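Here's a structure for you.
One protein chain omitted, others in place.
Chain IDs A, B and C follow the sequence of writing; residue 1 opens each chain.
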Amino acid sequence: MNPNPTKRRLFNKAPKSSQLVEQEERRSDLGFGTKLTDSSSRLVNQNGTINIARVNGTLWDRLNIYNRLITMSWVHFFFWLLAAYVFTNTLFAGIYMLADARTLIGIDDKILNGPFWKCFFFSSQTLTTVGYGHISPNSFLTSSIAAFESMIGLLAFALATGLLYGRFSRPVAHIRFSRQSVFAPYLDVNAWMFRLINTRDNQLVNLEITVSMSRLEPKPDGTLYRRYYGLNLERNKVAFFPANWTLVHPITEKSPLYGCTPEELEQSDAEFLISLQALDDTFVQSVHTRFSYRYDEILWGHKFRPIYIDDQQTKIDLNKLDETEEVELN
Amino acid sequence: MNPNPTKRRLFNKAPKSSQLVEQEERRSDLGFGTKLTDSSSRLVNQNGTINIARVNGTLWDRLNIYNRLITMSWVHFFFWLLAAYVFTNTLFAGIYMLADARTLIGIDDKILNGPFWKCFFFSSQTLTTVGYGHISPNSFLTSSIAAFESMIGLLAFALATGLLYGRFSRPVAHIRFSRQSVFAPYLDVNAWMFRLINTRDNQLVNLEITVSMSRLEPKPDGTLYRRYYGLNLERNKVAFFPANWTLVHPITEKSPLYGCTPEELEQSDAEFLISLQALDDTFVQSVHTRFSYRYDEILWGHKFRPIYIDDQQTKIDLNKLDETEEVELN
Amino acid sequence: MNPNPTKRRLFNKAPKSSQLVEQEERRSDLGFGTKLTDSSSRLVNQNGTINIARVNGTLWDRLNIYNRLITMSWVHFFFWLLAAYVFTNTLFAGIYMLADARTLIGIDDKILNGPFWKCFFFSSQTLTTVGYGHISPNSFLTSSIAAFESMIGLLAFALATGLLYGRFSRPVAHIRFSRQSVFAPYLDVNAWMFRLINTRDNQLVNLEITVSMSRLEPKPDGTLYRRYYGLNLERNKVAFFPANWTLVHPITEKSPLYGCTPEELEQSDAEFLISLQALDDTFVQSVHTRFSYRYDEILWGHKFRPIYIDDQQTKIDLNKLDETEEVELN
Partner (left out) sequence: MNPNPTKRRLFNKAPKSSQLVEQEERRSDLGFGTKLTDSSSRLVNQNGTINIARVNGTLWDRLNIYNRLITMSWVHFFFWLLAAYVFTNTLFAGIYMLADARTLIGIDDKILNGPFWKCFFFSSQTLTTVGYGHISPNSFLTSSIAAFESMIGLLAFALATGLLYGRFSRPVAHIRFSRQSVFAPYLDVNAWMFRLINTRDNQLVNLEITVSMSRLEPKPDGTLYRRYYGLNLERNKVAFFPANWTLVHPITEKSPLYGCTPEELEQSDAEFLISLQALDDTFVQSVHTRFSYRYDEILWGHKFRPIYIDDQQTKIDLNKLDETEEVELN
């Protein structure tokens, strides 16, 4: 996407070039820098991650094992646990076969479909320390391997214990943002709005939200650069978050969105970056989350419909989070 | 409870309608909003939870398993653990029965009241990895099931380990609020007071308390809305919390309670919202708690009696927390 | 200790009685209150706990099990673990005896000194899930008890896991305060000083210390009350805490210690309350600790000797922490 004459006239404020202004702007760029002019991807993904790829990291850094095991889905997590269990047993079964399967005595190989499976089940009984004893090591070598395997087994399950606890106790805000943000009338002006709900019964307190807008703007020489604006919210803090909250950025003359058209937002690759921080009261854990709306996730002339059920003020229907209706803008 | 002419005259300050004032008020509504005019329920329950119901959450969100298992009582917790243990053993006993109970060898079925119970006890010995071996799997199929079950068993107890640790290490303020708050004389005015004690030997430091009052007030058009006031405390922070603390809101002319009668508090569905934050010194954990007093939890013309035992200044009788005596108001 | 005429004249500043002053003073009383006039005990013990006893707490609150098990010494901890292990095995041995010791088969009673010890060892093998199987339950009843015991065993050791982790990971500042504080010359005045060392290789950063002095002072009517003063330190924050730090309160005209004699400090039951907060860098844990010096833990006309070894600026001898030498005061 190259700069073109049309776009250069889009913005009513002429880009300033003084170094002071430049430094001031860098303060609000959140760390992304002004050179990200590729409009094919967003800065912040809707799951809160950032769009940066790393090359040539060390294997250890790339694997980032603990982090992955903690953040992957439960289905994946149990799949990998089971896979590791089967793999380890297969590995040790192979080692017992090499050592001498005949020294694992107490049961007839044929009953368990041959010596490999006898070794496999003996391995599983050793790894989990269940140790029935109907198969037992009857030589120095297999006894040694079994002594080592039982230690490995305990460590592996020690690790699983830590991972399960880490997954459960990890501070995650169970917050859902509305899929679309809206431009709706607000008092005697218009406003850009989005809303969010707490999907769980956990008490969230001391919520605080900051919103920035990022868009491409042309420099005097015609090259594009990415500029960032902090957006003022009608309210950016609440002490309690009973259930839902609509965030409102009124589009007054001071707003960078003042006089903006949907086409301009698209041409300038506009993205709204949201950063939320709160306190989960159950464990008094701080929870952080990020979200973003791009220009194509805005409904113009829509407003959110009430989320309460039949005027019962203390009953909230989570399914109504995304419900909007058309409304005439001011 | 509908607005009526009498109530509209209750408050000496006329409700203001300017948008500026409205925004200012929203700052102090704590996130509850001004539309909660249903006076049949309180905003904050005395256990610190908030009175909001959710509908249509996902099953996962509604179960909120970890949170529940952490916050339920110990009796419930152990009941569910035992229930899960019996259920899992019954399930696996059924599976062994399907596979072929006769391949679990080593003991006569009759001694254990038939093949089901043999399977059940074998399952329990596998799940807990005790594995005596006097019952042992003697086929490929039952060996496989047992290998899987022992893995599940270890994971389940890994989970239990995490849950037990989570329950114990969860930051909870062992603070008890007096059941009633009082209106008592204070210096040359009156004051609304409540007190609290630290029921445990844990050191709590850096306590900070904020108190808000919420009540229904009529708008100029007669409809009711909920208004919130921050209440000034004679003191809202202490560095140490040796044992007890009486919080005092003096009712000066600036107080929203100035000139209020018990009847007015009831008619306006008044509720006092208390938010406490402190540092538990044992684990240097931040602890948060909430509490609320409604209009019917206030004793007019009562004062708290000393909580010390026989003038021994360093001995506190926790049973005296709620003791008050009548006193004439200023 | 009753007020007497001599003491009333001790302090050059007349106690003020205005309510404003009283409220201001309450701000600096740290939460102890002004009524603790019993001079037989200190406010803060040197291990950081506070001198308050509770009466009539619930059993659960009084036991405060988790807190005790976490904070007791390692010797006590292992003693209680072992005691619990022996007690539980004895209990279950009794239960197996009641059920019928003869149904635990596989070994001759006589070899293990009779049926009770057979039951005891079977219990220990079940509780720890070692389950050799050379003793095994051979009836429905003993099998059921064993199934229950093995579950209890796993939970108990799950608990032990959590306790061990809790003990190790608990944030504790390994800081040692000098046993005595000193009054030593400082620049052209005198100063009250104490020092502290980091006894471990853990990096402590962002240390911050606050010091208060508390003493009894007479009111105009002759009754004693406890007054608190914040003491200004020449420096109360450091970003790094390489090894040792001497804290200095210069006794200028503004200091409440100005013109004080050792006898006056004793008569007024003076106590210096120290509160320290830092960040342990290994786990990025906040650590808090308290300490106090009473009037009889001050050396007048002493100064601390260097703690470095033979002028090697980067080698610190922890044994020299308490070394002082006499010096003439200004």
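Details
Going forward, contacts are C-beta pairs under 8 Å (C-beta built on N, C-alpha and C of every residue); 3 or more make two chains touch, one makes a residue touch a chain.
Every value quoted in this text rests on a predicted model; they were computed, and no experiment measured them.
For the chain left out of this panel, the touching residue among A:G94, A:P115 or A:G162 is A:G162.
When the whole complex is considered, the residue among C:Y165, C:Y225 or C:W300 that touches the unshown chain is C:Y165.
From the options C:I50, C:L279 or C:I298, the residue with contact to the chain not on display is C:L279.
By the touch rule set out above, chain A reaches the unshown chain at residues 19, 23, 26-27, 30-32, 35-38, 41, 48-58, 61, 64, 66-67, 70-71, 106, 125-126, 129-133, 136-140, 143-144, 146-147, 150-151, 153-155, 158-159, 161-163, 165-166, 170-171, 275, 285-288. Taking the complete complex into account, residues 81-82, 85, 89, 107, 111-113, 117, 120-121, 124-125, 128-134, 157, 160-161, 164-165, 168-169, 174, 187, 199-203, 205, 207, 234-235, 238-243, 245, 279, 281-284, 309, 313-319 of chain C touch the chain not shown. The omitted chain makes contact with chain B at the following residues, 129, 131-133, 161.
By our rule, only the chains that are shown with their structure count from here on.
Matching residue numbers shows that A-B is the pair in A-C or A-B whose interface repeats B-C, with more than half of the contact pairs in common.
Chain A and chain B have Cα centroids lying 29 Å from one another.
Touching of two or more other chains is recorded for residues 129, 131-133, 161 of chain A.
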